[in-house]
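One chain of protein is taken out of this complex; the other chains stay put.
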Amino acid sequence: MKWDFKTPGIPDNFFVKGAPITKEEVRVITLSKARIKENSIIYDVGAGTGSISIEAALLARNGKVFSIEKNPERISLIKKNIKKFGVSNIEVVEGEAPEVLRALPRADRIIIGGSGGRIRRILKKCDGKLNDNGVVVINAVKLDTLRDSTSTLQKLSYNFRVTQVHINKFDGIAKALSTIFIIDAEKR
Amino acid sequence: MKWDFKTPGIPDNFFVKGAPITKEEVRVITLSKARIKENSIIYDVGAGTGSISIEAALLARNGKVFSIEKNPERISLIKKNIKKFGVSNIEVVEGEAPEVLRALPRADRIIIGGSGGRIRRILKKCDGKLNDNGVVVINAVKLDTLRDSTSTLQKLSYNFRVTQVHINKFDGIAKALSTIFIIDAEKR
Amino acid sequence: MKWDFKTPGIPDNFFVKGAPITKEEVRVITLSKARIKENSIIYDVGAGTGSISIEAALLARNGKVFSIEKNPERISLIKKNIKKFGVSNIEVVEGEAPEVLRALPRADRIIIGGSGGRIRRILKKCDGKLNDNGVVVINAVKLDTLRDSTSTLQKLSYNFRVTQVHINKFDGIAKALSTIFIIDAEKR
Partner (left out) sequence: MKWDFKTPGIPDNFFVKGAPITKEEVRVITLSKARIKENSIIYDVGAGTGSISIEAALLARNGKVFSIEKNPERISLIKKNIKKFGVSNIEVVEGEAPEVLRALPRADRIIIGGSGGRIRRILKKCDGKLNDNGVVVINAVKLDTLRDSTSTLQKLSYNFRVTQVHINKFDGIAKALSTIFIIDAEKR
């Protein structure tokens, strides 16, 4: 499958599934907040299904995406999706953040979809790896993650904004799909 | 100003203002549903500030955007924003849909942000101008527009989906920014 | 179990379950829009679990609630809940609206939680049974029900308002519980 469009937002059901997926509408806002350039070096922390990694890789055609995931089944799923969409600029990093970040090259953009309750340590480590004017985007579905993210970003003297996104889909009955807090921050 | 990023979602406050603007988060979902290609011919009906036109033109670099607006002040505003972002593939069409659509070349994508209560007539006219496999996206903030859009699309035998988007911004106190129904449909 | 409080909003998990339940937060807004008096005669159309009926009966202590439900399992469930909460002013009406409404005394308040796609016919019949200054409240989870309710109320020359309610619960991860349109209308 080839995604022929210049707009992100690959429909959820185009991906091989088996792990939580960042819903397409949340995904496009997340990518938008990350402000991806053609040559951006990007980390996708807690990559899950790989949907963010694949869209990021399609946008950063001359850049590279490091897709970080510890769960073996999800790693296999990400690889299937990479193959399905024919993307060549993703490197799957098997292991857990923040530990595995050490060995990676510096990043321009860091997107954190899953943090396993370690968001404070991850953000501090990311700060050390992020280039100047770099951008971090966190997708939080727990109040704890929201709280720990914002307090850590404050300590790191990052500017940040919090945007909450709700999506309802009307296919017959109304379905509340997603409730998520998106925190985006710049390294000054 | 040059928008250097591959991701849409130019911040609202980057635009010269003076008319209602499609908020950046709603804008990126709207553009995503429109599935824009590099060479797409696009109508932006009820262009307002021109934010959708400008982002669409940046995505469809080898295509063209027809930015349709009847209000003289808004037309002037759109032109200011075109100049500000240095975009060359937008043609501002002064007048009201559906009448002014007659003279335009056929379109691949039609985005309707404002319909002035004439959404049924606009959609019927658009159907005649839309290429096969073309996509229509409507942003509705009134239940009347939602109802009239979906009933007209049903009559035209279009597939369509309804997505409702809510955005809260947390800058000090919570601010509910936007509530909008986005209807996207394909011409079969 | 006795509900000792003057405020409605019995927690969902206090009810014997087995059918869709109007969530407690949506229930209190629905009851509020119905403006129940101590001696109100109330229909609960499509009573489901009976949660609306039971709260309405507790508020209208000198009035009466007709709890209308066609599904035998749900009828049994409603009866269990009536017993559990020790309420004596509910009459369970077995059958389908609008047909079964014919035999009932006139009503002051009509709450429609389920309409099985027959909302237009139900509203017309309800109009004939509703006392002057009576109130109708409809809970719609489908755009079709919303559209048909509002167009029928317009034809009947009722004043009405549409309120959409979203509830997120944060128990660990954010959970979008309910998305519902509540239409309330007065008979003039």
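Order as written gives the chain letters A, B and C; numbering starts at 1 within each chain.
To be clear about the criterion, a residue touches a chain if its C-beta (ideal position, glycine included) is under 8 Å from a C-beta of that chain, and two chains touch if they have at least 3 such contacts.
Everything numeric in this text was worked out from a predicted model, so none of it was measured.
In the complete assembly, the contact with the undisplayed chain comes from C:Ala34, out of C:Ala34, C:Ile75, C:Val93 or C:Ala185. Note that of A:Lys124, A:Arg147 or A:Lys175, the residue touching the chain absent from this view is A:Arg147. Counting over the whole complex, subunit C has residues 4-9, 24-25, 28-29, 31-38, 59-60, 161-171 touching the chain that is not drawn. Residue-level contact of subunit B with the missing chain is found at 141-143, 166, 168, 170, 172-181.
In the full complex, subunit A touches the hidden chain at residues 143, 146-147, 150, 162, 166.
In this text, only the chains that are shown with their structure count from here on.
Farthest from subunit C, judged by the mean position of CA atoms in each chain, is A. Mostly identical positions are employed by subunit A and subunit B in their mutual contact, as over half of the interface residue numbers are shared between these two copies. If you average the CA atoms of subunit B and of subunit C, the two centres end up 40 Å from each other. Distance between chain centres (mean CA atoms), subunit A to subunit B: 27 Å. Residue numbers of subunit A whose C-beta contacts span two or more other chains: 166, 168, 170.
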